[in-house]
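Starting off with a structure, shown below.
Right after this comes chain A.
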Amino acid sequence: MQWNSLSDFLAMGGYAFYVWGSFGACALGMVIEIVILKQRRRAIMARLSRKELSQ
Partner candidate 1 sequence: MNHSLVNWFKFASPASFYPLAGRLIPFFTAAAVLLLAAGLWLGLLVAPTDAQQGEGYRIIFVHVPASWMSMFIYCVMAFWAALGLSFNTRLSGMMTSALAPTGALFAFLSLWTGALWGKPMWGAWWVWDARLTSQLILFFLYLGFIALQAAIDDPRRADKAGAILALVGVVNVPIIYFSVQWWNTLHQGASVSMTKAPSMAHTMLLGMLLMALAFWAYTIAVALMRVRCIILERELTSEWVKKNAME
Partner candidate 2 sequence: MSRFLSPFIQSVRRDLLLAARHKTEIVTALFFFVIVVNLLPLGIGPDPDLLRKIAPGALWISALLATLLGLQRLFAPDHADGTLEQMALSPQSFTLLVAGKILAHWLVAGLPVVLIAPVLGLQFDLSGRSLLILTVSLLLGTPILSLIGAVGAALTLGVRGSGALLSLLILPLYIPALIFGAGAVEADLAGLGPDGHLSLLAALLVVSAFFAPWVATVALRVALE
């Protein structure tokens, strides 16, 4: 293990902004992509069930 304490880990040797900015952006991008896909699927399912009901 590289780190002595949590604050040490979060400080990233003074590069906190750059390192967490990178990892954070990647996490954010992936989470947003998955959320958008889930919403898209939910919208399709809603349309399908509406059609089912109307028939």
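Throughout what follows, contacts are C-beta pairs under 8 Å (C-beta built on N, C-alpha and C of every residue); 3 or more make two chains touch, one makes a residue touch a chain; residues count from 1.
Here is how the candidates were picked: all candidates are chains of the complex that A comes from, given by their letters.
Just so you know, these numbers come straight off a predicted model, no measurement behind them.
Every candidate listed (1 or 2) is part of this complex; the one in touch with chain A, counting any copy, is 1. Taken in their complex, chain A has these residues touching candidate 1: 1-3, 9, 12-15, 17-19, 21-23, 25-26, 29-30, 33-34, 37, 40-41, 44-45, 47-49, 51-52.
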